[in-house]
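Structure first, commentary second.
Apart from one protein chain that is not included, each protein chain of the complex appears where it belongs.
So, chain A:
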């Protein structure tokens, strides 16, 4: 329970930080913001890697592999496409 409350504290503080930071983003950049933040949600890849620890049951390995693939597509796809989009927003002379 004590552990839970400290996690909850971190969660809520991060939510407020997120709102403060993102509040200032102009509508012009809303799409890159979405794809960029989307890439960050692929952080689950950390979790996916960790669940393979200390186990060699095949089901866990298969599901873990799938989770790593899905999360990595999320991460790489998100960052790459955001980069592509932002290149278009560069100031033209």
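Just so it is clear, a contact is a pair of C-beta atoms (placed from the backbone, for glycine too) under 8 Å apart; a residue touches a chain by one contact, two chains touch by 3 or more; residues count from 1.
Keep in mind that, in the parts below, contacts and distances are computed from a predicted model.
For the chain that does not appear here, its UniProt entry gives the protein name "NAD(P) transhydrogenase subunit beta", which is one of "NAD(P) transhydrogenase subunit beta", "Electron transfer flavoprotein subunit alpha", "Cytochrome bo(3) ubiquinol oxidase subunit 3" or "VWA domain containing CoxE-like protein".
Mapped onto chain A, the interface with the missing chain covers residues 1, 3-4, 7, 10-12, 14-19, 21-57, 59-61, 63-92.
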